[in-house]
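Complex shown without one protein chain; remaining protein chains in place.
Let's look at subunit A:
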Amino acid sequence: MFEFAARLSCRTGLLRGVRPLRGLSTPSVAAPVGRFRRFAGAGMVCLLAVVMLGATPGSRFEKMGHEMICTCGCGQVLLECNHVGCPVSPVMISELHSGIDAGGTDTSIFNWFETKYGATVLAAPIRGGFDNVAWIAPMAVFLLATIGTGFLVKMWSARSAQRRAVSAAGLATGGDAVRERIRRETEY
């Protein structure tokens, strides 16, 4: 599955600028470090593949129609606006059809809609520049927090190891307090 994810990611440009993972394309003599790197790389590819996931409908029209908002004020995705007699969505839908039929790229069509209806027509900020902050910040916070937590856990583990000898001595004396603590800590 990792290999598949890697192939997909490379094909779809997800990993543009990232070197292909050696371990996935050609078999290599796996030293422990190399093996770890390979697994880490595969994990990264998998994570990135999953990051870019999203329920996208089949056709290009469906896909693009779900990435825009009806501007009538209902706040619904363009193709999901179900207001009877909505004056805006049929016009926008026909404009989308025209844009696709005219052979425009996704970007050019989105730009055209943005120029006509304003930035709020896009269901997510995809214009580059400051819009990128919207995507980067949550992932950055998530990654930093994960690394920070891992670091914290490692630091605490190291400190605990130093104290373990003292704890072992406490256990050896077999006091009621220790027994009570063990009971409390293993209850559920």
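Here is the rule we use: contacts are C-beta pairs under 8 Å (C-beta built on N, C-alpha and C of every residue); 3 or more make two chains touch, one makes a residue touch a chain; residues count from 1.
Heads up, the rule we're going with is that contacts and distances are computed from a predicted model.
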| item | value |
| --- | --- |
| Chain not displayed: protein name in its UniProt record ("NADH-quinone oxidoreductase subunit H", "Polar amino acid transport system permease protein", "ABC transporter" or "Cytochrome c-type biogenesis protein CcmF") | "Cytochrome c-type biogenesis protein CcmF" |
| Touch list for subunit A against the chain that is not drawn | 1, 4-5, 8, 47, 49-60, 63, 66-67, 69, 74-77, 80-82, 84-85, 118-125, 129-131, 133-135, 137-139, 141-142, 145-146, 149-150, 152-154, 156-157, 159-161, 183-188 |
